[in-house]
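Complex shown without one protein chain; remaining protein chains in place.
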Amino acid sequence: MVNKIWQNVRTVHQKNPLVLNITNFVVMNTTANALLAIGASPLMSKAEDEMNELALISNALVVNMGTLDREWIEAMTLASSIFNELGKPWVLDPVGAGASKFRTVSARELLKNNPTVIRGNASEIIALAEANFSDSYGVDSKHQSRDAVEAGKKIAKQYHTVVCITGEVDYVISSTKMAMIKNGHKMMTRVTGLGCTSTALSGAFIGSNSNYFEAAVSAISLIGVVGELAEKQSKGPGTLQMNILDLLYSISEEAFTSNLKIDLHELP
Amino acid sequence: MVNKIWQNVRTVHQKNPLVLNITNFVVMNTTANALLAIGASPLMSKAEDEMNELALISNALVVNMGTLDREWIEAMTLASSIFNELGKPWVLDPVGAGASKFRTVSARELLKNNPTVIRGNASEIIALAEANFSDSYGVDSKHQSRDAVEAGKKIAKQYHTVVCITGEVDYVISSTKMAMIKNGHKMMTRVTGLGCTSTALSGAFIGSNSNYFEAAVSAISLIGVVGELAEKQSKGPGTLQMNILDLLYSISEEAFTSNLKIDLHELP
Partner (left out) sequence: MVNKIWQNVRTVHQKNPLVLNITNFVVMNTTANALLAIGASPLMSKAEDEMNELALISNALVVNMGTLDREWIEAMTLASSIFNELGKPWVLDPVGAGASKFRTVSARELLKNNPTVIRGNASEIIALAEANFSDSYGVDSKHQSRDAVEAGKKIAKQYHTVVCITGEVDYVISSTKMAMIKNGHKMMTRVTGLGCTSTALSGAFIGSNSNYFEAAVSAISLIGVVGELAEKQSKGPGTLQMNILDLLYSISEEAFTSNLKIDLHELP
């Protein structure tokens, strides 16, 4: 598996997938840079006037609900329905689902367009799985990621999707398999948008590999290993963000494969 | 006072206040990172559909007029009125007040919702205090901060608020007290949004300390000392921004208290 994941990392560099992003204002710059660093091409637009044309030339779509309002949710709905109809992959980041009714409802509506991958923290995944509100502490997670595994399995089965729950341990769940990734570092929670970066990278991987479970596992593995190694060279969250971009660009096979801590399970 | 200020810095780390930000596109990423670095949790939304719910879970609100338009001013007005009614603290950054009628009028309207703290440069504070326009050099200040002290005192008394005027010397003014902080470095004016960062940090401090004068003094002191120390390790504004985030995260009590240059006055 580890070698296959590394192959997927190389494939992104070779295929240079074009990733359309409808994402939040806070992370647009850093997620565009993360996509460029791994060899993908980011494109950021929410304009309905060009959505059909952009969908045709793009390899994947990233929908991130971070700075949501009605205008943006309309763009997200339109874009994801186009990708769904075209049979092109897309990833949903239900930022803040559970923190407000507006977000929970919006995330559930987007689910109807069959996201290929969903990436969230434990609270968001739990909120998506519950019919009603979960309390939430802003956009951070106060649940441990393992608390959301059952919710993730339920969503993965019901929506035929891949669910990534990131946290101290990261879980990637399909209807038949589950990967647990134990990389990363606590300081990463002090850099804004590294969860959104996982989501964006997932877009690049599903845009260049049609085995979506493997693609999502590869994206989450990459940011986990890179974040962990970057932290060792960092004095704080400022240098950490910078070193993560450098390492996404330059990490070697040896550094990646020898540091990845992953377990793979078949699900019953 | 210096030890009390350091205690307030520690309190933010311990209480982990949730700070709702309606701020400008230019600084969303860097101010979210600054809030995370000091131990607060940023939340960025302007959606009217969720404002009541987000206000209930947040500890403070930051309103920053940087990239203003009608839609945003409506969101700022709604959010600040909710915080005002809930008796929760909020901070106003009247970016560019005085540079256009639209901004001056918008800032004055927001004043009606009783900001707990106002943070601006000298031109902005003067424009707020004057009934008519002051000329302005964009969003930078061409006035010295001391030129705005009388304007600041007037606003602090009239609106029962705390006014922070940042510049070569920083002034924090309540109706009964004034602090002068002589930290910082000129290179900080070559990094975009460090004024907005002062404002955002003020939000975290008033969200975790109900002595709002002391909270504002602590926020302005922290960014001043951190900026000054960060500059010593920086080759230019790129490294300066990064080192500021690192030091907001890691500054020691010894480094902070031995470098803070502050004077405190009772006002007549």
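In order of appearance the chains are A and B, and numbering begins at 1 in each one.
Just so we're on the same page, a residue touches a chain if its C-beta (ideal position, glycine included) is under 8 Å from a C-beta of that chain, and two chains touch if they have at least 3 such contacts.
All figures in this text were calculated on a predicted structure; none of them were measured in a lab.
Of the candidate positions A:A32, A:L110, A:A151 or A:I173, contact with the hidden chain is made by A:A32. For the chain missing from the display, the contacting residue among B:P17, B:G39 or B:G66 is B:G66, taking the whole complex into account.
Residues of subunit B in contact with the chain left out of this view: 24-27, 29-30, 66-70, 96, 99-103, 136-140, 189-193, 234-239, 241-242. Contact residues of subunit A toward the unshown chain are 18, 25, 28-29, 32-33, 36-37, 41-50, 53-54, 57-58, 241-250.
The rule is short, and it goes like this: only the chains that are shown with their structure count from here on.
Centroids built from CA atoms put subunit B at 33 Å from subunit A.
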